[in-house]
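Every protein chain of the complex appears in place save one, which is left out.
In order of appearance the chains are A, B and C, and numbering begins at 1 in each one.
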Amino acid sequence: MTPQAALIFGTFAVGAVLVLIVGFYSLLSTRNLIRSIIALEVLTKSVTLLIILAGYTTAQQALAQSLAITLIVIEVAVMVVGVGLVLRIHSQTGSIDTNTVENIKG
Amino acid sequence: MSANVLDIALTVLLVAAAVWTVSTARMLRSVIGLAATSALLTAILFRLDSPLAAVFELSVCAGLIPAILVSAVGLTARMDDDALARRKRAKLKVFALLPVILAAAAWALVRLNVPLDFALPAAQGPGATVQTTLWNLRQADLVGQIAVLLAAAFGVVVLLKGKSQ
Amino acid sequence: MSPNLLLLAILVPAAAGVLALLMRGRAGAVSGPWALLATAANLGLGIFLFDKQADLNLPWAGFGLQFVLRLYQFSGFIVLATACFGLLVALYSIRFMAGRANRNQFYGWMLLSLAMVNGAVLANHLVVLLFFWEGLLGTLFAMIAIGRPGAWRTATKAFIIIGISDVCMMLGMALAGWQAHTLIISDIHLPLTTSVCTAAFVLLMIGAISKGGSMPFHSWIPDAAVDAPLPFMAFLPASLEKLLGIYWLARISLDLFELTPDAWVSPLMMIVGAATILLAVSMALVQKDYKRLLAYHAISQVGYMVLGIGTAVPLGIVGGLFHMLNNAIYKSGLFLTGGAVEHATGTTDLKQLGGLGRRMPVTFACFFILAASISGVPWTNGFFSKELIYDGALARHWIFYAAALLGSVLTAASFLKLGHAAYLGKPAENSDVKFDQVREAPPSMLLPIVILAAACLVFGLGNALPIDHLIAPAFAGTHFAAAEHGAAEHFAGWPESSMLVLMTCLALAAAIINHLLGAKRAGSGLGAVDHIHHAPGLAQIYDAAGKRYFDPYDIGMALAKVASRILWLIDRLIDGVVAGLTSGTARGAGYAVSAAHTGSYALYVVWSILGAAAVAAYMLMH
Partner (left out) sequence: MLDLFILAPLACLILINLPPVGSRRLALPLAMVLAGVQAIAVLCLPYMPRLDGPLTSFFNFGLQITPLGRMLLLAVGLVAFVSLLVGQASLGQDRRLWQFASMMLLAITGMNGAVLVSDLFSLYVFMEVLAVCSFILIAFNRDPLALEGAFKYVILSAVASVLMLGSLSLMLLVAGSTGFAALKAALAAGSASPLLKLAMAGFVCGLFIKGGLAPFHAWLPGAYSSAPAAVSVLLAGVGTKVSGLYALLRLAMDVLPPSAALGQAVMVVGAFSMVVGAVAALVQKDIKRLLAYSSISQMGYVVLAAGCFLADAGSADWRLVAAGELAMAGAIFHLFNHSVFKSLLFVNSAAVERQAGTTDMQLLGGLGSRMPVTGATSVIAALSTAGVPPLAGFWSKLVIILALWQSGMQAYALLAVAVSVATLGYLLLMQRRVFFGRTAPNLQGVREGSEGYVVAELILATVTVLVGLAFPLLMHLGSFLLPANLNL
């Protein structure tokens, strides 16, 4: 790896890791179910960046981009189902507080 | 060097947008923050010579997903603010820890002398474009995409259509 | 003879058993005769295989496992013996089980047990042995579970207790196989000098004696006696499992390991044996139920066998093996008399019985012979085997002899009590039993009892027959036979030491006197001692005695009762600690783990991240 490439890689890798931390923090601390879905989105951003970065660094943008596109499609599907679940939970309990999903225990 | 300043600026903005997304009290702002994060990611993807992924990210993640989320927030509107918002306010401070984490990690990497350099694999030929790659090499992924989208469509029908029991 | 015929000994009863299991509903009526037919075929096979030699070796299941069977004198003998008992019990059960809803299951499991026992006896590979051994555990479980409605609990108890000892056995096999570099049983010859070998021996011994029903792995037997169908007791704990357990004990002592008097496991076995004799018999003494009393004797008698083999001298070992055979005969016979009584009166509670001797003369006569045999009355088979064991024990230390002799006294006393209470005297008052309607058991039930009682006399009077033809060949070829005692005739015939015979007679006399005295004090005491009774000063005392304040028998009984009670408590304590401690800890941990699942997904994410971090850190550090 050339120093220039290493610098670019390092910068964005650090960014991706920070976004990852932010996403996990939000996932763990939020009390709003929709926000937990948003946290998952943030986590996915980080991962997308990492994959594209890997492709860029190894000069394989074609491969990395096709992976990223598939990843985005899956992300949408998961998010739609997640939001669907949250809406259903809301229509049944009238709440989207995380304590509405703490009934299965033991 | 100016290129690197741009890189760093984009990175910082990306992180800042993510922080704002997760720390703002209002759900609508949070969704907008997510869209902004996506837009910044798009810019970074362009910077990393990945225009197709960038366009995709922009249209789907900065367009479609926030639209869905906004409608979801709208449907659950009464829930978002007051009570939950008050709990959130203090949390912005936590993100001051991010630079500390960064510094600690850098120190650890240097201190432990972790070798980060590695041999890169040979690049593919210049002929490989996203379209050919996706169509010729990653057909299985395409089928998977179709299946997952179908599943999501059915999921909406199963989960949301009709009244709850 | 083709070695493949050995497979028949397993496949015939197994197939017959599976068929019997399928005879549900009305077809169940056929299951009895079917079982009789199958056990008869099995006996035919047993006779055919007896005194032959064969080795069967089939590839099995890959990775070097082989299905190896070996027929030689000893295993042939055990197969023959179990086949005999199988036939007798099947014959007996036809009447006893008639009309019961799950009789086809009883026969099915019984035949499967026979198949398992044949397999285990013939197995010449540790894994094959384990396979059949565990299979027997399954059929045992099933046979108890089809008993009374609450039998499930007992079945589970038996399953757990035996399961634990089987785990020990599994470990023992692993150790032995590791030390010997082979799992072929006939190729294993280990000296008992290293600690690993000794540990392997002890573990295997635990498996063997627990199959035999020795203490401390016995506590399911008395419960099973009450809960399970009665022929089961005659069949599994009294005969099949004893034969198998002691067979295996003999195999590990004689073949797999070279048990010598120097090895410390020898006194260990003798202590286990002596303790089993004494503890079990003193519990038997206070039982008020025909079947429970017999069940405790079933435990106590194992003590003699373990003691005999544990002596590690030829006399004792031959005695132990002979006693194994004898015990199977008289103990299953005794259980069958219990079944006959239950069949006739509907109960086995001694408080409700009495005076059955006149109504059931044949049963009583057989009981008399069988009880004499278990008590070691001269000229019965039990006498000869016990004398051999005494002789062996005395060769090691007099204390073991004393314990065994004391055990005999108590055995005799308890059988006098049992016989007296059930067959003699007057019918009990306030009994639910309609004594005028009590009839002798039907011929198909009597026949097995008579055969077994006759066998007691035949094997006693002609003890050379079993010793020379059944026991001694098994003994040949081991390190003992090579050493000093080549000739088997040495063991047969009247005991050499008249001192031992004298002591035995004295012991029996003591039991009889004790009984007579006790019965007298307990009974009316009318007539004979009136003048003393009414003597001044003594009257009050006798009055008190009349109220049984200091009746020696009752005091003795009370003391024995207390002792038994304490022993029983200790017994239960062990039970509780073994069962309670482990299950308690597991439960506690279970509740803790369960409580940790609070339902908060954030917590679950944290667990996952921490887990991933731990794995990653471990990877990075190595």
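List of remarks:
Throughout what follows, contacts are C-beta pairs under 8 Å (C-beta built on N, C-alpha and C of every residue); 3 or more make two chains touch, one makes a residue touch a chain.
Everything numeric in this text was worked out from a predicted model, so none of it was measured.
Touched by the hidden chain within the whole complex are the displayed chains A, B, C.
When the omitted chain is restored, the residue from B:Leu6, B:Ala67 or B:Ile146 that touches it is B:Ile146.
From the options C:Lys52, C:Arg148 or C:Arg587, the residue with contact to the chain not on display is C:Arg587. Although one chain is not displayed, its contacts with chain A can still be listed: residues 20, 23, 27, 33, 36, 40, 43-44, 46-47, 50-51, 53-55, 57-58, 60, 63-64, 67, 70-71, 74, 77-78, 81-82, 85-86, 88-89, 92-93, 100-104, 106.
Listed here are the chain C residues that touch the chain not shown: 59-63, 131, 134-135, 138, 149, 152, 156, 159-160, 163-164, 167, 170-171, 174, 583, 586-587, 589-591, 593-594, 597, 599, 601, 603-605, 607-612, 615-616, 618-622. Touch with the hidden chain on the side of chain B covers residues 114-116, 118-124, 136-141, 143-148, 150-152, 154-155, 157-159, 164-165.
Everything below uses one rule, namely that only the chains that are shown with their structure count from here on.
Chain contacts here run in a simple line, from one end chain through to the other with no loop closing.
Per-chain Cα centroids separate chain A from chain C by 67 Å. The distance from the centre of chain B to the centre of chain C, each centre being the mean of the chain's C-alpha atoms, comes to 73 Å. If you average the CA atoms of chain A and of chain B, the two centres end up 6 Å from each other. Of all residues in chain A, those touching 2 or more other chains are 29, listed in ascending order.
Among the residues of chain B, none is in touch with two or more other chains.
Within the complex, the chain B residues that touch chain A are 3-4, 7-8, 10-12, 14-15, 18-19, 21-23, 27, 30-31, 34, 37-38, 41, 44-45, 48-50, 52-53, 56-57, 60-61, 64-65, 68-69, 72-73, 75-76, 79-80, 84, 87-88, 91, 94-95, 98, 101-102, 105, 117-118, 120-121, 123-124, 128-130, 132-134, 137-138, 141-142, 144-145, 148-149, 151-152, 155-156, 159-160, 164. Contact residues of chain C toward chain A in the complex are 594-595, 597-602, 605-606, 609. Across the complex, chain C is touched by residues 24, 27-29, 36, 98, 101-106 of chain A.
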